[in-house]
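Complex shown without one protein chain; remaining protein chains in place.
For subunit A:
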Amino acid sequence: MSLRQDTRTGSVRRRTGGQLPLVLLLPALVGLAFLLVPLIGLLIKAPWSTLPSRLFSADIWQALRLSLLCATLATTVCLLLGIPLAWLLARASLPGRGLIRALVTVPLVLPPVVGGVALLLVLGRRGLIGERLDLWFGFSLPFTTAGVVVAEAFVAMPFLVISVEGALRAADPRYEEAAATLGAGRWLTFRRVTLPSIAPGVVAGAVLCWARALGEFGATITFAGNLPGRTTTMPLAVYLALETDPDVAVVLSLVLLLVSVVVLASLRERWISGLR
């Protein structure tokens, strides 16, 4: 009896489907509930009757537009810098690679507010590099939209690097070697062979990166401050609304949630179908 026969009759599939081990299923359902219950709470507590008027009374759209713009720009920055960094970590023979990899994940561990202070100390008006920028070009990052992008990219980049590095390690290096033996240079090989083969990893990393940037609060408010239209992203608006009117904060959170779910779900569909 061959395996193929089994699959054809469908008995293999049915057996795995019918006997989902309870040891896995139970914690999986608890995990799902744990993630969804706060969300449901938000939906239940939302001031549905006054929702339409609140949607237009606050500066929601301005904050939302800024959030989407900054998260997308931050993701672009992360892609441009993060993919080469991931390649370096996965392919190049570096001394102390383990240490560098650990350092790359530092923004994940660092409380975002501390990350924001660190950015100020380096890129602020009196910062190590920022002072030169201010002196030579009369340009300073804090309190600007560019500052928001920098703060978000700082916090979100590790998600992309880790994901792309994992994809690079899982990719078969023999294709790159084959391309090299056929005379392709390293850049051409990277562009035409490596990058397409790790595309799913890059997409997954970019999605994580974008989502993290969209929800970024601590580093943004510390480094870029909070000024409506310039640096007030949705999470900042939510936080300040919570100070006076929790209902508005709930509405803002719902809008942010809805937009991010729609964007992520639709993009994911498109990417996955494009990859097939």
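Details
The rule we apply is simple: a contact is a pair of C-beta atoms (placed from the backbone, for glycine too) under 8 Å apart; a residue touches a chain by one contact, two chains touch by 3 or more; residues count from 1.
The rule we apply is simple: contacts and distances are computed from a predicted model.
One subunit of the complex is not drawn; among "Molybdate-binding protein ModA", "Quinoprotein dehydrogenase-associated SoxYZ-like carrier", "Quinol oxidase subunit 1" or "Secreted protein", its UniProt record names it "Molybdate-binding protein ModA". Within the full complex, the residue among A:Arg65, A:Arg97 or A:Arg126 touching the omitted chain is A:Arg126.
Considering the full assembly, A:Pro142 is the residue among A:Pro142, A:Pro158 or A:Gly205 that touches the omitted chain.
Screening A:Leu133, A:Ala146, A:Ala184 or A:Leu240 for touch with the missing chain picks out A:Leu240. One chain is missing from the display, and on subunit A it is touched by residues 117, 120-121, 124-126, 142-143, 221-222, 224-228, 231, 236, 239-244, 246.
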